[in-house]
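The complex is shown incomplete by one protein chain, all other protein chains being positioned as in the whole.
Here the chain labels run A, B and C in written order, and each chain numbers its own residues starting at 1.
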Amino acid sequence: MAYLINCPYCGQRTTDEFYIKGDASKQRPAAIGDGTMDEWHDYVHIRDNVRGRTAEHWHHTGGCRQWLVVERDTVSHEIYAVTPASTWKGPSALPARKTTGRKTSARKTPARKGTSRKTSGRAKT
Amino acid sequence: MKYSIFSLARNAWSGHKNWQPAWRSPDPKPEYDVIIVGGGGHGLATAYYLAKVHGITNVAVLEKGYLGSGNIGRNTTIIRSNYLLPGNNPFYEKSLQLWEGLEQDFNFNAMVSQRGVVNLFHSDGQRDAYVRRGNAMRIHGVDAEILDQHALHDMMPFLNFENGRFPIMGGLCQRRGGTVRHDAVAWGFARGADMRGVDVIQHCEVTGIKREKGKVVGVETSKGFIGCKKIGLAAAGNSTTVARMAGLELPIESHVLQAFVTEGIKPWLDNVVTYGVGHFYISQSDKGGLVFGGDIDGYNSYAQRGNLPTVEHVVECGLAMIPSLSRARVLRSWGGIMDMSMDGSPIIDKTHIDNLYLNAGWCYGGFKATPASGWCFAHTIANDAPHELNSAMRLDRFRTGYVMDETAHGAQANLH
Amino acid sequence: MTSFRFDTGGLIDRSSQIDFSFDGKMLQGHGGDTLASALLANGQLLMGRSFKYHRPRSVITAGAAEPNALMEIGEGGRLEPNTRATMQEIYDGLVAKSQNRWPTLDRDFGAINSIASSFFVAGFYYKTFMWPKKFWEAIYEPIIRRAAGLGHLSHEDDPDRYEKAYAHCDVLVVGSGPTGLMAALSAARSGASVILADEHAACGGSLLREREEIAGQPGHEWAAETLAELAAMTNVTIMARTTVIGAYDQGVFGALERVQKHVAVPDHDVPVEKLWRIMAKACVMATGAEERPIVFGGNDRPGVMTASAMRAYANQYAVAAGRSACVFTASDSGYRTARDMKAHGLHVEAIIDTRSDAPAIETDGVPVITGAVVTNVDGGKHGMKAIEIDRGSGHETIPCQSLAMSGGWSPVVHLACHQGARPSWDEDEFCFMPPQNNPAIIAAGSANAIWSLGKCLADGAARGEQAAKLAGFKTRKTAVPKAKDDTSHTSAPMWWVKQSTGKPFVDYQNDVTARDLPLAAREGYDHIELAKRYTTSGMATDQGKLGNVNAIGILADATGKDMHEIGTTTFRPFYTPVSFGALGGQHVDEHFAPVRMSPLHNWAADLGAEFVETGLWYRSSWFPREGDDWLAAMTREVLNTRAHVGICDVSTLGKIDIKGSDATEFINRLYSNAFAKLPVGKARYGLMLREDGFVGDDGTTSRLSENHYFMTTTTGHAAETMRDIEFAHQALWPDLDVQYASVTDQWAQMAIAGPKARDVLSKIVDTDLTNDAFGFLAARQVKVLGSIPAMLFRISFSGELAYELAVPAGYGEAVANAIIHAGEPYGIGPYGLEALSAMRIEKGFVTHNEINGRVTAGDVGMGRMLSKKKDYIGRMMSERDGLNDPEREQLVGVKPVNPANRFRAGSHLLNPGDKASLKTDQGYVSSVAYSPMLDSWVGLAMLKHGRDRHGQKVMLWDGLRNVHMEAEVCDPVFFDPAQEKAHG
Partner (left out) sequence: MAEMLTQISALDDMIVPGRYGRSLPQGPGAALTLVHPCEVAVVIAAKGKARALSAAIKRDFGVDLPGMGGSATARSISLHGTAPEQWLAVAPGAAAGSLAAKLEKKLGTMAMVTDQSHGRTVLRLEGPRARDVLAKGTAVDLRPTAFKPGMCAATQIGHVGVLIACTGPDSFELSVLRSFAEGFWQGVCELALEWGYEVR
């Protein structure tokens, strides 16, 4: 684990608040007709199963109920980035930052004006 | 040297100075007929049966760590053959039958102990599912019993029948199920294979698979290149990594499963019992420790260790089933990396690459399968074709849809 | 009776007398005593028996690593085996018993194992007990099992409570010795929040056990003052009796607080143990060092203990194992013990130093024999008489009643290793050094191989600052009090005394001797991990805290490798064993899993319902009347509903409110069947596949207005389906304008079914319910009882004219009662899950019994619901061959030829005349009910080629219960196949 996940919305939480679905690296073939059976088989079954840096879909069931992409290391259990699934654009290009949970929660004191920064950007995409 | 009470007495007489190594530590030969990657239970059993059943003895088992450093040496030692699906059930029964004569066969006491395995159920629906499973066993001649509360009470009066949340209604019992001393299985197969001429090579990591004209011809290792005619992959937990060396992509994720042992206590639990509401299974080892386990941590991992939330959850399930566990102290926890396949069932198959064979995807159930897996894999390698027993354990079943989904959770590895 | 208490001294409270018992004997101790020290004070040197040979044993240590003095504490449900007497505080009424002996500790039959010990070498059991085959389980194994294990665990329920909690801090300091105290002080002064944890009842670590001074005052006084200073700081939490048990990812530490393990009858409002999960930005590991025993003949005899333990007993508890002592040492710790014991008035015969070049250290006149070893101990269960030494010129005997040994020191590195890092051997310090892979776990003091008090204090201060900095605080230099800086390190350790004439133990508890390890190596178990497993060295309750390094040394010797090459075994949690109770905390009994209650729970209960657990919910299952069993009640409920009208609580269904301009498109992608053209005011049954093409869930969705839908899911899959919907939106199609919220808990939902349903409902609903106005599958927002907002759906899971009515949960009871009231003239009655289930089986409707996760839409006769015109979850994979194989089992109905014959779900299906086998297996029964309408047991089944086999006979085969019967295959719809009632 990861024991602590820094949810971009809720801050640092223990992993028992999350549900883990698995590999996030693959794109769902766009729509019917676009994907061949092979592509679909690849999407549904084949796993890179990386030894090292990987990206997984986690759902913050016990918190904001958002699907997140957690980029972490499968050997050291270090966590590099946690991004909302809705805005995730593939593995973050950032160099492996040491954010093994020792960072304080991303949640600042409450923003009293406007809405969450992370999602208002989404409206335009 | 054959092990027996007599050889033990003879050696005691000479101060145990004359024991021979249980296996040789050979340097790799330049080439073998068959190389098995992975010196876990399955790899060693494969080599053993290649030699014993098929007369193929020019075989090397390459193990990157010490013998049994993988899951064979870190599992909760439960054996049973209570499977539902026709592609699994006869295979696991074959395995149980092999266990039953194994120790005499390989001359090593692996403490096969058929203490009985009971799976508890807590609702009508769960009972029906277990009855279906039990009947699937019986239909194949496998022993199975359905125990009601009463029978269960006679067996384990300390179960929490009136649990505040999920009362225990009964259990599916397989008396022939039980436990086996994990390490001894690796050692016994290694010794048995070694005596038949197989080279068991420890601390030899396979780093590449060499192919020529579509065929595999050998492996790169930490001890240099080793040629071979055939390769069998049995690298549980690391299957993706080794298969990728040959360009093979697998429907497998590597996950950590933790296991636990308590301090040794006087006999307290006779049989194996599993909880039906959450994952929890427990038995008592011959040394007196309660060996137990539960669900995987749920995230992909190659780290052989897990985290505390899973530990707590496992223990909560244990207490829900047997409240008097409360004062038992957990001595040690550890983790193993397993292949979780996308339908929860294993793969023993040829691959599309000539002379490359795959044994993978055992999830948390591969210990009980060790003898049959070795037996079938040896058959598949020797004959270049699967045995009927492993004919459903195909690699292409995900593509074709003939999946074997015992837990019925679909294509999500961590749910199986 | 050699052990005794000094007349003066120690940190015990001599004014308090505490009564406790050991093996039935009433004894007394003082406040501040551990069970071990109190037993020594009472002359009870013999405290336990070893695992294999049942050797008599006493304490070797005065702390957490104790392998020998393990006892059963408490009685009944509080019985606790394997409790370390060295860690157990005594309390009034404490009941302790020795263990692993029969019949008594003094006369233990098992000791005859010692005689056969030449047989019981490492791994002997792997080589024998194989013949005859049957004997293993019948004879050998039961004997082995009875002999194995240590103490007894009760089967009684534990009367005590446990809890778990979380704590947060900037700096966690583990260990409250001089290092930990200074670290806590310097970190806290920077402003960081600090938790200081120590496993002992009293903080101070070695300062309580040594006579060294700090800043001119006794160490323990300095400790007390420093603790008081820390306690006064608001940013410091001191946690005594708290063992940090494991280091996990992202700076989370597990810690076990023994809240009430030192009281006879715990206060039930307070947990006896609390499991903490401490989230720390940095951790100072000031866990000290463990003194290594020396492996020599008889090193397990009562009276032999580590040098630091002997000092601890003398200095902290004012007890000693004997009136005279010898010291056997490879380090200067032995000298310190000699001095301390002399100061306490003991006769110290000699210091035997393994080093021929031993440094000159103050001995207070005790003679030193250098370059010599102890080869055996003359002693037995009641104490020792003498030691046998060898200084190269044959054996000599020195009489003494106790022996202190010191083979050097091993830093307590566990917490730094729990995340997989391994310690490395240091040839200068002769110990395994803590790994430094994790910058946030900082080893300090003796845990980092710093041996002198002065340097430990300074290192503690520095590491505390380092930790605070890491946690983001500015620090200032902390003044370090003066203390001696005279302790030198060990010189080359002696892994075992080869000249030993007695048994030299490496692992005390498991009776592993120095001879077992070379044997393991000879047999090929030469890797340290193999040697551990083959010999069981390091696998006992102390996990090799004392013996492992010696074992590594012996193996290195035997294999000609160096210590570094051999390396350690894997360090794993827990640092010391942790009870199930603590790990479970408050999540036991009814708190094992959350409970969900329907808003109609009390309503049903008032009507006499029996409830059944379904997932987290309690659901009303049947409504017995006098003398009814479930079958009679269910039958009555079905007949009444089908003849008149019934009401059933279906509140547990998952309910999701969905809105947004893309809601229609979204829903259309979730369901396999068409939803794009669902008219407003209509409900539709829908099927959801998993992405792998198998059926996931089903339910109805109603279009309440253009962009507003109300979706229901099954009870069992509600959580999963909600999550899947969120996934589909957030991860797959975030561009859709759709909003959704679970409203499962907002609505009480009830089914009103039966020919009179319309008549009853019309009385409380403000809407025209005639067929024209509110036909089959109508769905609308309505008002009930005048003004209560509600939703009404004309859907039927019973096959009757039926409605589902949803009202705000808090009004559920009132509305349900109003319906009962309104229905009275029509003969309304409640029905439960059993009747609901029987009716749906009569109608051939599927539930998760049928759509069990391995079933396709085609299997259950819903192949037509797989749209070919759109993309939806699972579409592509549902087209795989394996999911469309004509050999797949198909949903059918089955009726026994004799309708009175009861059969059960889980039965398999065979062709008549076939012998049961996997090859002849035709399928299985998924659901069974007694059908009151057919007066027959009926079932739904999955049968090969089932749809072509209506009218044929099959055998229902239930080998488990030995119930077999002939049955007819039929359409799964047993009742009203034309759907006339539902449409009526």
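One rule holds in what follows: a residue touches a chain if its C-beta (ideal position, glycine included) is under 8 Å from a C-beta of that chain, and two chains touch if they have at least 3 such contacts.
Since the structure is predicted, the reported quantities are computational estimates derived from the model, not experimental observations.
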| item | value |
| --- | --- |
| Touch partners, limited to displayed chains, of the chain removed from view | A, C |
| Candidates C:D19, C:D92, C:D106 or C:D267 - the one touching the absent chain | C:D267 |
| Residue in contact with the excluded chain [from C:V595, C:A632 or C:A676] | C:V595 |
| Option from C:D92, C:D106, C:D562 or C:D737 whose C-beta touches the chain left out | C:D737 |
| Missing-chain contacts mapped onto subunit A | 4, 9-14, 16-17, 61-66, 84, 105, 107, 109-120, 123-124 |
| Residue numbers in subunit C that touch the chain omitted from display | 163-168, 193, 267, 269-271, 277, 279, 586-587, 590-591, 593-599, 602, 617, 657, 659-662, 736-741, 743-748, 785-789, 808-814 |
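In the analysis below, only the chains that are shown with their structure count from here on.
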| item | value |
| --- | --- |
| Centre-of-Cα separation between subunit C and subunit A, whole angstrom | 27 |
| Whole-Å gap between the CA centroids of subunit B and subunit C | 22 |
| Overlap residues in subunit C, where contacts from two or more other chains coincide | 248-249, 252, 277, 419, 691-692, 877, 880 |
| Multi-chain contact sites of subunit A, meaning residues that touch two or more partners | 1-3, 14, 21, 37, 41, 44, 77 |
| In the complex with subunit C, residue positions of subunit B that touch it | 3-5, 7-9, 12, 15-16, 19-23, 25, 66-69, 73, 86, 89-90, 101, 103-104, 107-115, 122-125, 127-136, 138-140, 144-146, 157-158, 163-167, 181, 183-184, 187-188, 202, 262-268, 277, 284, 286-288, 303-305, 307-308, 311-312, 315-320, 323-334, 397, 399-403, 405, 407-411 |
| Parts of subunit C lying in touch with subunit B, wherever the complex brings them together | 51, 77-82, 100, 118-119, 121, 124-131, 133, 136-137, 141, 144-146, 148-158, 160, 162, 164, 246, 248-249, 252, 254, 275, 277, 418-420, 515, 519, 522-525, 527, 529-530, 533-534, 536, 540-541, 543, 570, 572-574, 577-581, 583-585, 587-593, 595, 612-614, 690-694, 696, 848-849, 852-854, 877, 880-885, 904-908, 916-918, 921, 924-927, 957-961 |
| Residues of subunit A defined as touching subunit B within the complex | 1-3, 14-16, 20-23, 37-38, 41-42, 44-51, 54, 56, 72, 74-77 |
